[in-house]
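A quick write-up on the structure given underneath.
Every protein chain of the complex appears in place save one, which is left out.
Up next, chain A:
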Amino acid sequence: MAPLPGIIEDWFRAKGWAPRAHQLAVLEASQADAQALLIAPTGAGKTLAGFLPTLADLVERPGDGLHTLYISPLKALAVDVARNLTTPIAEMKLSIRVETRTGDTPASRRQRQRTDPPAILLTTPEQLALLLSHPEAAKLFGSLKRLVLDELHALVTSKRGELLSLGIARLATLAPQMRITALSATVARPDLLAEWIAAPVPEAETRLLVGSGGARPELSILSARDRIPWAGHSAAWSVPGLYEIIKQHKTTLLFVNTRSQAEMLFQNLWAVNEDGIAIALHHGSLAVEQRRKVEAAMVAGALQAVVCTSTLDLGIDWGDVDLVVQIGAPKGASRMLQRIGRANHRLDEPSKALFVPANRFEVLECEAALEAVEAGAQDSEDPVSGGLDVLAQHVLGMACAAPVDADALFAEVTRAWPYRELTKPLFERVLDFVATGGYALRAYERFAKLRQTPDGLWRIANPGVAQQYRLNIGTIIEEPMVKVRLVRGRGFRRGATTGPIGRGGRVLGEIEEYFIDQLVKGDTFVFGSEIVAFEGMHETEAYVSRSAAPDPKIPSYMGGRFPLSTYLADRVRAMLADPGHWDELPEQVGDWLRLQADISVLPGRESLLVETFPRGAQNYLVCYPFEGRLAHQTLGMLLTRRLERARARPLGFVASDYSLAIWGLGDLSALIRTGRLSLDDLFAEDMLGDDLEAWLDESALMKRTFRNCAVIAGLIERRHPGKEKTGRQVTMSADIIYDVLYQHEPDHILIQATRRDAARGLLDIERLGQCLRRIRKHIVHKPLDLISPLAVPILLDIGKEPIFGEGRESAMAEAAEELLREATGR
């Protein structure tokens, strides 16, 4: 192996350090003209490993132009890495220019970077797409030798990763000498990640390097002397205990799964904070300035605890975190490992983590996660294959850079791993979509965005197309958000019941529009760590006032984005099925399971338990698939349709990560007993055929998904120069466009893209399909006279969770009936 250049070796020696084995392994790969995927935990000096080959090469062969491009999922991370890189470069007295490029970089510098680039440029996937769409791209990237991809595991499971893969395929064309070094946390399938980076550069060898694991984390579950609640997500029971634990540590990161849980926990902690220790809150809906303040205080070591959501999952070293607490369902083993890695960024010392279940099912999930983490099991998502919406965006971007040869571009994009199976006809339809909308009815030829030149190249019709493209770039489509502004409540002002609301209060942050949409004036909810009352909408702002209400009226737990992983679900089922395991659980949880065994039965590892029982005037069906909330919601929608056909008169359902409850008027136990309803037929896999189709026809989920695809593909613009279209407006028109398109061209590539996204994301069809196949002929029916102990949590969720299944029309019908009663004096 070639040794490090003297100047770098001296620097290591002066620091009293030695390069680590995996850092040298990356260097060796680089010097052998090979690519490398380095898998190592946080704190292993991964960043330096990524840049050591660049420094070594630039010391020996200084040259002009862009040498190394670094891409990170977070702009904050790019900025942080730049800082960490500048220090050694300065200390080695090297003249290597390092610059970042993010949305915050001044326009003048961004423009200069296109013609006079630094040796090392640190940026994000979106900025790469932007740079590649300029005519200067070929010259800018022609000199590129190294591409460093940071936190690749976090990128490859999303559309950002799809867009990045296409950008990399273009880079490989522009700079055939480019070699990729990717850095990743531990994942379930490192081989797929290695393929992902190998695909665009097939001529080079790709080495998979696995760094040493570091010390084993110390894990525990908060033990409960108090009762762990049956249901709910607030973990309020744990607060006094947690508070004591926080006081015993220097800095504690408390991870929760949703914004509202973060709000609730933060509030509860402050309620017991008699010593006034510094506890802060950090989540994506808070105003940016507020988040920056918290981050700065944390780096300065001024905070003793931060309650946060996935916003702090990735990224920068926040200083001396010595304890990570996961409150509520861990959801997945890999996710937990990554969160735990946020504690103690020093390899040789163990990270310390504490699980806090919020309810009894979560106790089981926490146990399963703890065992999985200790066993080093991984259940991270695999890289995803590419969507046609992202491809459409890329195709237009390439045409903006230079006229496009369709065959050459097709060959290039299929070198991107997510698009390796793309067919030529499908590619041509995407090209057609970009040019004129791709409709069977060729209505828009004369407004074409792309036109074919006599030599067969596709060229943008006018410079305005490129301008428009650059404004709509990227795949992150924000959930439409509205600003929340604190105003003085109407109720407090004398006589002012219909007048305008007081203006100009403080902005508390932003909240999802769909949440605000369900509110009526006077509804209270938790936001910005206080209970507020909704006063009304004013343009794109929601006005709220302080409320004296002790409890919020509207629960805002909408479930986390991540469903329970298949791996953890399997472990939980195994735990339930094995009474020998129950003694290791907290006593009350063990008792709960034993009671279930007495009254009903426990769900088996491979079977599905279905309980039916009457309660009040209604009949309930509760089943326990453990396939995550999304799959259960889909199952609930489809079962309700089938039960309707079987005349069981279902009224609604509610889904959790573990179980699904459907209720209705028909006597389900009797229907099943008399053979008029067969559970095998009810749960038959063919529900994923016609029933799914019929439901998708009317599903609001499809419309919401379509909106994202349409914006990414450029069908709907997200921004116009000068005036920003609000998310609200985009949503309204996207619904209508979906209806029109779906009715007339259900095979349009955007409908295809929407289906794929909905099936994968919101509906989790694949997982539901696997579940239905697994339980076929393994359904255990237990008719009961009363609710079973295991069914208690999900029934308690009714009223706290969104309920599905009651028709949209029913509110209007009830309002009309009410009017009728009023009119007839009844």
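Simple rule for what comes next: a contact is a pair of C-beta atoms (placed from the backbone, for glycine too) under 8 Å apart; a residue touches a chain by one contact, two chains touch by 3 or more; residues count from 1.
Rule of thumb we're sticking to: contacts and distances are computed from a predicted model.
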Task: Candidate names "ABC-2 family transporter protein", "Ligase-associated DNA damage response endonuclease PdeM", "3-isopropylmalate dehydratase small subunit" or "Cytochrome C556"; UniProt protein name, chain not shown - done: "Ligase-associated DNA damage response endonuclease PdeM"
TODO: Please pick, from A:Lys449, A:Arg485, A:Arg707 or A:Arg767, the residue that touches the omitted chain in the full complex.
DONE: A:Lys449
Task: Sole residue of A:Pro5, A:Gly284, A:Pro350 or A:Gly536 that reaches the chain not shown, by the stated touch rule - done: A:Gly536
Open item on the list: Can you tell me which of A:Val79, A:Ile737, A:Leu784 or A:Ile798 touches the chain that was removed from the display?
Closed with: A:Ile737
- [ ] Check each of A:Ile340, A:Ile716, A:Ile775 or A:Ala791 against the chain that is not shown and name the one that touches it.
- [x] A:Ile716
Task: Sole residue of A:Ala18, A:Ala408, A:Leu595 or A:Ala815 that reaches the chain not shown, by the stated touch rule - done: A:Ala815
- [ ] Could you list which residues of chain A touch the chain missing from the display?
- [x] 433, 436-439, 441, 443-444, 447, 449, 464-465, 468, 516-521, 536-537, 715-717, 732-733, 736-737, 739-741, 743-745, 748, 806, 808-816, 818-820, 822-823
